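First, the structure itself, so that you have it in front of you.
Omission of a single protein chain aside, the complex is shown with its protein chains in their original locations.
Order of writing sets the chain letters: A and B. Residues in each chain are counted from 1.
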Amino acid sequence: MKKYFIKRFASTIPVLIGVTVLCFILMTMSGKDPALAAAIRSNSAGDTILVDSLREEMGLDKPLPTRYFLWLKGLLKGDMGKSVVTYHSITDDIKTFFPVTFQLVIMAMGWMIIIVFSIAILCARFHGKMFDHIVRVLTIGGICLPVFWLGFMLLLLFAVRLSIFSVVPKAGISGYILPSFALAFPSACGAIRVMRSSLLSEISSDYAAYARTRGLSEWQIIVRHGFKNSLPPVITLFGQYLGYMLAGSAVAEKVFSLNGVGTYLVSCVVSGDSSAAAACIVIIATVFVITNLAADVINRLICPWMVREIND
Amino acid sequence: MLLEIKELSVKVKSSGVKVVNGINLSVDEGEPLLILGQSGSGKTMICRTLFGLTNRYNFDVSGQIFFEGKDIMSADAKKRRKLYGSDIALIPQNPMTSFDPSCKLGNQLAETYRIHNKSSVKAAQNAVFEAMHRAGLEQCKAIWSSYPYMLSGGMLQRAAVAAAIINHPKLIIADEPTTALDAEHRIAVTNLLKGLCGSAAVIMITHDFAVADRFGGYAYIMKNGVFVEQGNIEKIIAAPENEYTKELLNAALLI
């Protein structure tokens, strides 16, 4: 067990290095000269001496590998330089924007867990009944819903028509209820389908039949035994969806006028601020790698007999 | 009469094949009984029907099964669940896949006890240890806290026996309990089950004449869903009457 965890942790390190290299390449490839961009920003594009000194200040005159290590060092220290557009420290920017996205994604995850677990369990219990069929149809439809459209429809219904929530984002949790639901719902539909079929295969397995012969009711079999065993594929999926939702938050934030990392990233891309964009992307990718790792570790802990190849 | 099966038939809906075709069978209290037959002869199906594991989407079931004079086929699910695991217990075919892999063995045994008896956790644990002891398991505490994948097939089958006897059932049905085991454990488990006769009626379902011979008792030979021969197992082995029984015996000798 310990050996597996160490191996699994170690296997993420090369991936993370690859992630940073790729980000760095994208950043340098973006074609825009950060020094020049900064100079244009301060209305002194023609001043070649200034541009050169800026270039030197930013370390752009050094060879690529050196620049990569300098950049990586800064990244690890939490010093990612200044945004060439806003002239704020990128770290400070991210510190202000990340909590919004983080809260949004965590709440979306909460929605997801509530919706997926309850609906999938009911589907398994009433397999083949009306409820199950309705959920099947609804989830096929739900997967196809674009987050932004769902978001607008929720706004229209709850904020414009029913006036339960406000269209302008409110501070506190209530401002996140609609956006997190919009973000979670399409993914939750996918996860319900996975969990439903996983649960169904568990309750038709040998041990479920044996449990029936010992006098357990269907509910007891699902809740006490089937549920836990059906989790591994669902948790793997949750790990992935967490990353997707982090990326998809850009869309949800725009619909609900929240200022999160997603909005920040898009504005960086639009304004050509490649170093800030790269910083956001590295952070999101790292979180994604970590959630996938966490999903594997959780799976290992609840199902210790699972023998899985590391690169699987 | 403890258990009486009358004209039981099970038809597979999709193919229309009758896997069990009008069989009659009865068991007295504390009596051993054997059902012998090759795989596919329908013997496991009797057991599945008895435990209500044949779902009505795939199978047509007709006939009656009386337990202590009450028809359990027409009883509602709740009443049947009260019988299963307490008065009627199953020892499953493959112990390796019969336990929930993510649940400690002790909890699964205790669960069987606590469903049918109102008891504290401590009392359930004592009952489990006592049942394990009767099933010939030592190191009860270690087994209590191990997951199924940590134990061998023989130990798991003994644990299944413990689960079966924990509520002192009147009838134990052992569905090919020895098939998944190696020779040594096969003998031990058969002896264990034989030892249970008297305190409970034991129906042993098997394809293995060696096991049947060791177990003893009244035997039914089953082929394609019907009983082709019945009688005391020693008599059947010594002087089989039916052609099919002879074939089976010859095959068993060749192996």
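Operating definition for what follows: a contact is a pair of C-beta atoms (placed from the backbone, for glycine too) under 8 Å apart; a residue touches a chain by one contact, two chains touch by 3 or more.
The rule we apply is simple: contacts and distances are computed from a predicted model.
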Leaving aside the chains on screen, match the unshown one to its UniProt name from "ABC transporter permease subunit", "DMSO reductase", "Acyl carrier protein" or "FtsW/RodA/SpoVE family cell cycle protein". "ABC transporter permease subunit"
Going by the whole complex, the chain not shown touches A
From the list A:L200, A:V289 or A:C303, pick the residue that touches the absent chain. A:V289
Touch with the omitted chain, as defined above, among A:L70, A:I143 or A:V194: A:I143
Please give every residue of subunit A in contact with the chain that is not shown. 14-16, 18-19, 22-23, 26, 29-31, 140-141, 143-150, 152-153, 155-156, 160, 167, 243-244, 246-248, 250-251, 254-255, 265-266, 268-270, 272, 274, 277-278, 281, 284-285, 288-289, 292, 311
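Rule of thumb we're sticking to: only the chains that are shown with their structure count from here on.
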Please output the residues of subunit A touching subunit B within their complex, sorted ascending. 128, 205-207, 209-217, 220, 224-225, 228-229, 302-305
Considering only the defined contacts, which subunit B positions touch subunit A in the complex? 51-53, 57, 77, 81-86, 89-90, 92, 94, 97-103, 111-112, 115-116, 147, 149, 160, 163
